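Every protein chain of the complex appears in place save one, which is left out.
For chain A:
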């Protein structure tokens, strides 16, 4: 595992800087929008914008080819998680038809130091990740839906 992380020589930054920057952004959006659902949507949109640019970075760094099937795609997204967030998600909950699955993140740098207050329990804090996945896959001609099944801030985190 450690070998595969060093293989793509990526520069790193302190995860707390990212966590806090993201937190400040979310707080700002909440202030601007008020409605929690709108905030979640906005986060997804921001993620989407990031995703369509992140995929280039991913393809350039890994030099990976086309995915043969969704299992392949899942593997690659897993690699991307490791590259960009430094966490290793587990792929689980494959649907019988093989067209739906979940990522389970044991730890998520975005939610370090984060606690949702009672009145924001409806907020999908990590919705940005869903957006990133959707944006990135759209750029490689894969139309996907991505959503949060469970949230660690409310218990357990899945996509």
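Points to keep in mind about this one:
Here is the rule we use: contacts are C-beta pairs under 8 Å (C-beta built on N, C-alpha and C of every residue); 3 or more make two chains touch, one makes a residue touch a chain; residues count from 1.
Everything that follows uses one rule, which is that contacts and distances are computed from a predicted model.
Within the choices "DNA-directed RNA polymerase III subunit RPC6", "Dolichol-phosphate mannosyltransferase subunit 1", "Trafficking protein particle complex subunit 5" or "D-2-hydroxyglutarate dehydrogenase, mitochondrial", the name that UniProt assigns to the complex's undisplayed chain is "Trafficking protein particle complex subunit 5". From the options A:34, A:115 or A:143, the residue with contact to the unseen chain in the full assembly is A:115.
Residues 10-18, 20-25, 27-29, 32, 46, 49-50, 53-54, 57, 83-86, 109, 112-115, 155 are the ones on chain A that touch the missing chain.
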